[in-house]
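Every protein chain except one is present and positioned as in the full complex.
In order of appearance the chains are A, B, C and D, and numbering begins at 1 in each one.
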Amino acid sequence: MLELRGVTAGYGRTKVLHDVSIQVDDGGAVAAMGHNGAGKTTLLRVAVGLLPVMRGQVLLDGEDVTRLRPSARVRRGLGYVPQGQLSFPQMTTLENLHLVTTDRAAIDEVLDTFPALRGLLSRRAGLLSGGQRQQLSIARTLLTRPRMLILDEPTEGIQPNVVAEIEAVITELTRRGDLSVLLVEQHVGFALRATQSYYVIESGRITSHGVGGPGAVDDVRAAMAV
Amino acid sequence: GGAKSGEEGAAGESCVDTSGDTVKLGFLNSTSGAMSISEQTVRDSLSLAMKEINADGGIMGKQIEAVVEDGASDPAIFAEKIEKLLTGDCVAAVFGGWTSASRKAMLPVVEANNGLLFYPVQYEGLEASENIYYTGATTNQQIIPAMDFLASEGTKTLFLAGSDYVFPRTANKIIKQYAAELGIEIVGEEYVPLDDDDWTTQVAKIVKAKPDFVFNTINGSSNVGFIKAYYEQGLGADTSPIISVSIAEEEAPAMGHSVTGQYAAWNYFQSVDTPTNAAFIKAFQDEYGASRPTSDPMEAAYTSLYLYKAIVEKAESFDVDDVNAASDGVSFDAPEGTVTIDGENHHIAKTALIGKINDDNQFDVVWSSETPIEPDPFLEGYSWWDPTAE
Amino acid sequence: MSIQTRTPDELGQDYLEIRGLTVDFDGFKAVKGVDLTLLQGRLHFLIGPNGAGKTTVVDAVTGLVRGTGLASYRNQDLLTMRSHQIVRAGIGRTFQTATVFEELSVLQNLDIAGGVHRRAWGMVLARRGVPAYVEHALEAIGLTELRDKPAGTLAHGQKQWLEIGMLLVQDAKVMLLDEPVAGMSAEEREETGELLRRIGQERTIVVIEHDMDFVRNYADVVTVMHTGTVLAEGSVAEIQANPQVQEVYLGRQVEAAATTEVEEGDHA
Amino acid sequence: MNPRLTALVRGAAPLIAIAALAVLLLVVAPATLSSFRLNNLGKYICWAIAAVGIGLAWGRGGMLVMGQGVFFGLGGYAMAMHLKLEAAGPEGIPDFMTLYGNGTMPGFWEPFRSGAFTLVAILVLPAVAATILGWAIFKRRVKGAYFAILTQALAVVFATLLIATIQETGGFNGLNQFTSFFGYNLYDPVNKRMVYSIAAGLLIACLLVVWQLYRSRFGELLVATRDAEERVRFLGHDPANIKLVAFVVAAMMASVGGAMFAPIAGIISPSDVDATASIFLIAGVALGGRALLLGPALGALTVGYGRTTLSETFPTQWTYFLGLLFVVVILLLPRGVGDLPRTLRSALKRSTA
Partner (left out) sequence: MDAFTTPLLAGTATGALLLIAALGLTLTFGQMGVINMAHGEFLMIGAYTAFVTQQVVTNADVSILLALPLAFVVAGMFGLLLEVAVISWMYRRPLDTLLVTVGVSLVLQQLAKDIFGAQGDPVVGPSWLAGNIGVFGYNWPYRQMFTIVLALAALGGLAALLKYTPFGRQIRATVQNRDLAETMGVSTRVVDRITFFVGSGLAGVGGVAVSLIGGTNPNLGRGYIISAFLVVVAGGLGQLKGTVIAAFAVGIATAYFADWTSASMAQVATFALVVLFLQLRPQGLFTIRTRGLV
């Protein structure tokens, strides 16, 4: 589905990623974990196309999309939830969703997942609380009906019971097999439950890679402690 | 060169060298900026005069070599460039300037260096420098005759419309005092910034005031907005005609509305019927194209170079003091008629004309002062003039 | 704990008291009559569902939004003061999305944070060497090695540490921290928690957080907010046992998971 | 090299550069240039003085001051009024007031007979004006493009006001025909040289002032305010005050530049202070490097020189040059030509890395 081959990338002169390769299979779910500043967000930005590569390739469905703009990748089925509770602050919650689609049924469906948003539809996104914005951000991306979903710390700032809800949604979607997931997450337990394999990334390099599931918690913790 | 009064002793050491077989003259006009189109016409006629004079043997046998500079429509640049011409290029005289601001800026420089400037445009008067020759009209050769014309037409009420600028303000001060003398009532006075085209509200006031005449001292392109608003609100030459002092042959067809029947006050029109003028027009159009009209400032610039030649040849010297000593009474058979220099104030005697615009955008002369009017820049000969009155 | 039994007045003036705080956004009351007493030396946690009004409380206390009621610190009514005056009164905060001065280095960020306590004239003088308090703060937040890097190039979590460091340099007596460990890995959370514990001795610290493990490990007192009001207050255990809190915030899964070992290890 | 030595050299480098410029302007230029060229250089120096202030306000403070012509004009007109009165003699009034007006002098001219008052006014007038305006703007948190546009509108309005007040300020023609400068005959080349030297000295002084400000904590705070104004509030500072100080200092420098411009150019008129003139000042700063110490001054000198020479060689093309300068520099070298060495060095490093 999504593959990064030997990607080196960074900001200005500083390289952040060094020759990183990862792969997400069709219908597969992969977690990327690592410390603060390890380069996880950078990795996702490269995958989405917000950051150009210095070297290497990005492949979507086996096709080289390294030169495609993010919007073109999104039209090919990529969905991205960025870190940092981003929204279009001066548009209402509903308008934020309408940017993607005005289909009532589809909107209703995601609102069932995030019922808190229902009461906030006419409030401007810039006025929402951090967690509300993060929920909106995920909902908005789900509306694009991605085949490949990229999530950057989606549970940051979200209340525990909604985190559980999000976990359920992701698990449900991947189980159906029509969605692949690349997840960056600090909650190791959550990440491993929602995915089937993991990468640990340290200082811009992949240091460990393995099969996920709750049993891998110790392996991951060990890998990250190095 | 000689020093002027004692306090300025150190300056003005002339570096002009006319020992060779050429004489350097400076042409300083704006070829960029807002004034460039107007001033380009002056530049063209200066070049024509130079070409003719050179073909005719030059000045005192010396070929003219022009040093051209751009004043960039900016007074400070005019000051800078004339200093360069006088002290760097060591020209014997400078020809140019258009706006009063540019002349005022050049004046101290040309005086400090005891140079010579020939200024070719009608202006607001109230000035006379030893180092400047004014070959356009001063107020008593344009504004005051225009008022005489209005009186002769039986004008009772007059509306003043002008740009917010020195010339219109000063001209209107004179007009108001003379109007009181003539028994003409001023029923309104409006000014609009130089670069503003929207005259709608001001013209609405003219509509209400219903004056017999409108005295127009608007500068440049702002005239178009004025004329359009004037006709748009139902005014016309048959109700409240306009007399202008800055609409000439060049501008009349470019008003966006026919201005047939309106008036203008100048000292020269293309339509002036003299053999010298016919020759001038032919020479000019041969040089620059048959569609180019000739106008008053162009003619004044053309004349200025010939006048300079005449003075120098009378003085038999290019030295400024010699030139000044010789200038009084020098005359030239110009396209507008014979003009004569007043050695006292360095202006020239000119005949005032009032033209009425016809369908071909030429001016039919409907009134003339008949004889050249002696220049009187400070209006000393007019008893009604009180410079300190409001 | 002994401090819990003492009244605020016995502790001297160092406590932040909020009484009947209400914030009204054109008719929508995001905070409705909140009462809080925040004492020095305790790590005070503020939790609650998204949109409960936690950030708004902090905004109101720091002058970012207008609130009514009372918020007093050392006999000053904060609600009538402007942001920079509130800071000068000793109250500092961080933001839910970290905001540092991106073009200045880590060191410069810390240094200008100390500016509050300098005289106006000192402002036009150049910095000579690194003041001791800046060195201390650098060490405390573990960014000594990155001191000359522009703050804009720090990762998310590092910026959050830097913000805390700036509060240290400011010598803020009251620190209001809005989700300071969001996006940090387990170890980093631990480090941050320890840091807060260390500096919390002589300060009043309020932390807004959703990570229940973090809350469990470090909270002395927890206040739960819901729809603009205080729903419950007490120790972590009390809060976790509160059915209302479970209902609106923790959810049944957490309740169940709390008993399993895997969940315990989640963030450890 | 020994790191402490390196630090020492790095610390002294700006001072060495300023000293070099001082030698160039105060010793080399007077010795080699003709009186006319030196006078032109004097004009560029006046623009450079204003540019140094713009560098502070815009480069460091992020306030795009598009109306510095106004403050340039305040200083210029204050000085010009004094020179005009000096030329008119102890009891006299400026010539243009009798020509265009009714021969009486408006009251606000009277104090400018005093040289001391004029010198004080040159500093105090812009400071007061900038404080009032800055207060109104910054306290209400108007910033960014809003601020830039308001200042440009101010320049337009200021020029319109000058043009419309012919009897008070000479209108479009401005003020000129100054004969002496605080008793020194301005037609005397020796005195002109002295006026030039004063301007050059003031430029160096202004550079030293911003050098100290840039290395001070205020300088850091100013950059912080530029980058995250609201955040500065939570450091316990009112960003409005920080910006105000930079804005006022910049205004005073512009005023000093204008004050020297009047005697050197021999004229001050609305076209020296209007929106176009203000933009012209910005051009130099952008070219030289807005955030650098010497960039704005050198940029202004270059643009001034370019204006003279280009308009001598290609009279009508000058506007194209100025226009393209903006486009090329801002687009490709936003940090200015002065930053080119660093850009090149880092590009070189990248390619070898």
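FYI, contacts are C-beta pairs under 8 Å (C-beta built on N, C-alpha and C of every residue); 3 or more make two chains touch, one makes a residue touch a chain.
Keep in mind it's a predicted model, so treat the numbers as computed, not measured.
Enquirer: Among D:87, D:164 or D:310, which one touches the chain that has been omitted from the display?
Expert: Counting the whole complex, the residue in contact with the absent chain is D:164.
Enquirer: Which one touches the absent chain: B:24, B:81, B:228 or B:356?
Expert: Only one of B:24, B:81, B:228 or B:356 touches the chain omitted from view, namely B:228.
Enquirer: In the complete assembly, which of D:22, D:208, D:279 or D:310 touches the absent chain?
Expert: Counting the whole complex, the residue in contact with the absent chain is D:279.
Enquirer: Which one, B:69, B:164, B:212 or B:296, makes contact with the chain that was left out?
Expert: Residue touching the absent chain, from the options given: B:164.
Enquirer: Looking at B:90, B:207 or B:349, which makes contact with the chain not pictured?
Expert: Of these options, the touching residue for the absent chain is B:207.
Enquirer: If you put the missing chain back, which residues of chain A would it touch?
Expert: For chain A, the residues touching the absent chain are 48-50, 69-72, 74-75, 80, 82, 86-91, 95, 98-100, 102, 124, 126-127, 140-141, 144.
Enquirer: If you put the missing chain back, which residues of chain B would it touch?
Expert: 32-38, 164, 190-193, 195-202, 204, 207-208, 220-225, 228-229, 231-234, 251, 254-257
Enquirer: Please output the residues of chain D touching the missing chain, sorted low to high.
Expert: Counting over the whole complex, chain D touches the hidden chain at residues 62, 64, 133, 136-137, 140-142, 144-146, 148-150, 152-154, 156-157, 160-161, 163-164, 228, 230-231, 275, 279, 282, 286, 316, 319-320, 322-327, 330-331, 334.
Here is the rule we use: only the chains that are shown with their structure count from here on.
Enquirer: Shared touching chains for chain B and chain C?
Expert: Intersection of chain B and chain C contact lists gives D.
Enquirer: Return the chain pair with more inter-chain C-beta contacts, choosing between C-D and B-D.
Expert: More contacting C-beta pairs are found at B-D.
Enquirer: If you average the CA atoms of chain A and of chain C, how far apart do the two points sit, in angstrom?
Expert: 28
Enquirer: Could you state the distance in Å from the CA-based centre of chain A to that of chain B?
Expert: Taking the average C-alpha coordinate of chain A and of chain B, the gap between them is 76 Å.
Enquirer: Counting only residues that touch at least 2 other chains, which ones in chain C make the list?
Expert: Residues of chain C touching two or more partner chains: there are none.
Enquirer: Which parts of chain B, given as residue numbers and ranges, touch two or more other chains?
Expert: In chain B, nothing touches at least two other chains.
Enquirer: Quick check: in the complex, which residue numbers of chain B touch chain D?
Expert: 7-8, 10-12, 31-32, 36, 68-70, 72-77, 79-80, 83-84, 87-88, 99-101, 104-105, 107-109, 112, 126-127, 164-166, 169-170, 173, 191, 193-194, 387-390
Enquirer: Name, in rising order, each residue of chain A that touches chain C in their complex.
Expert: 11, 14, 33-38, 41, 83-85, 116, 120, 127-132, 134-135, 153, 156-164, 186-190, 214, 217, 221, 224-225
Enquirer: Can you list the residues on chain D that touch chain B in the complex?
Expert: Going through chain D, the ones touching chain B are 34-36, 39-40, 43, 98-100, 102-104, 160, 163-164, 166, 171-174, 176-179, 185, 187-190, 265-267, 269, 271-272, 308, 311-312, 315-316, 318-319.
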